[in-house]
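As you look at this complex, bear in mind that one protein chain is not there, while each of the others sits in place.
Entry: subunit A
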Amino acid sequence: MVIPQFSAWFQSAAFLVCSRFLAAILGGYIFSAISVSLLAVLVPLSKTDSVLLAVSLSVLVYTCVFIWVFSVRSLVKIYGWLIALSASQIFLLAVIKGWL
């Protein structure tokens, strides 16, 4: 009896809206933070220039992810992509920087 209740809660409008906002605000933030850090490392510019370019684009990245989260129907797909892309980028960053 517990399981059906649980799944009903998962499909309630409040939960769906909150988890979507969480994905957009927090997930989008983490994703953007990692992407622009990776970008700063990858672009063939001086250290100061790479940082300035990366931070200047960070708002753009964040906004695009935010809008994307609200345009995709499936929550599973959103979380899947966000986690997969963030993880692979941070892995790449760790390899480049030799953090491992």
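To be clear about the criterion, a residue touches a chain if its C-beta (ideal position, glycine included) is under 8 Å from a C-beta of that chain, and two chains touch if they have at least 3 such contacts; residues count from 1.
Rule of thumb we're sticking to: contacts and distances are computed from a predicted model.
When the listed names "Fumarate reductase iron-sulfur subunit", "Amino acid/amide ABC transporter membrane protein 2, HAAT family", "PepSY domain-containing protein" or "Phenylalanine--tRNA ligase alpha subunit" are checked against UniProt, the chain not shown comes out as "PepSY domain-containing protein". On the side of subunit A, the interface with the absent chain consists of residues 16, 20, 32-34, 36-37, 39-41, 45-56, 58-60, 62-63, 66-67, 70-73, 93, 97, using the contact rule stated above.
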